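A single protein chain has been removed from this complex, and every other one stays in its place.
Take a look at chain A:
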């Protein structure tokens, strides 16, 4: 018998029963194998170019799931609506606010939050000045052993500069990843069972989200503390081999907590 203070999970203050998605039996995937290769920047590719690519890919992936809860049925109803989700919440411990035009944080139904998020992200991604698409502007990664025009440091150098990305590019991408993370967190905490489990999409969601976390951490687009509402799932995925030991996601995980979840699920 264990006392709570010994339990590596106790810090999370999880509800009991814990959400279905923390059950190892429902934390499975449609993909197996080490898919770090999908996140790791190819050596010759300039960092900004790679981040831009990842932003677009992950946004497309996320929207595949959001579409399910967000699109209206014939009767005008959506699965995520102000009644089911009056706030943009990720469990009882987290809810996210949006700033209004006077820079005041306001609580919004998740549906409206997602609308604003979608509008904001697609506004950035489709802006040629922020995400250039002209092939003539493409550059390559600096390699001190091979290439001569290396990186400068200081205010005149930024990620993506040599490929034509603007100075604020990295900050925008970090914010996009943070917003996408919040939506994923809401999908897990509020919609994992309704509808994803019922529609048998839980493994798809798991694969896309775990890949998202691997990418976001590998490219430093999300900080460890920002992962918090999903931390126990990250722990679980570190423990069950989804996140390979060489990944940052694994580094950020609490392995003991993950192993405890596996044990509780009868899979340790």
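FYI, contacts are C-beta pairs under 8 Å (C-beta built on N, C-alpha and C of every residue); 3 or more make two chains touch, one makes a residue touch a chain; residues count from 1.
Everything that follows uses one rule, which is that contacts and distances are computed from a predicted model.
In the listed set "DNA replication complex GINS protein PSF3", "non-specific serine/threonine protein kinase", "Geranylgeranyl transferase type-2 subunit alpha" or "Peptide chain release factor class I/class II", the entry agreeing with the UniProt name of the missing subunit chain is "non-specific serine/threonine protein kinase". Panel shows chain A; residues 1-5, 7, 9-20, 22-26, 28-35, 37-38, 42-46, 49-50, 52-53, 56-57, 60-61, 64-65, 67-68, 71-75, 77, 79, 84-87, 89, 91-99, 103-105, 116-117, 120-121, 131-135, 138-141, 143, 146-148, 163, 168, 171-172, 174-176, 178-179, 189-190, 193, 195, 197-201, 203-204, 207-208, 211, 223, 225-226, 228, 240-241, 263-268 of it touch the chain omitted from the view.
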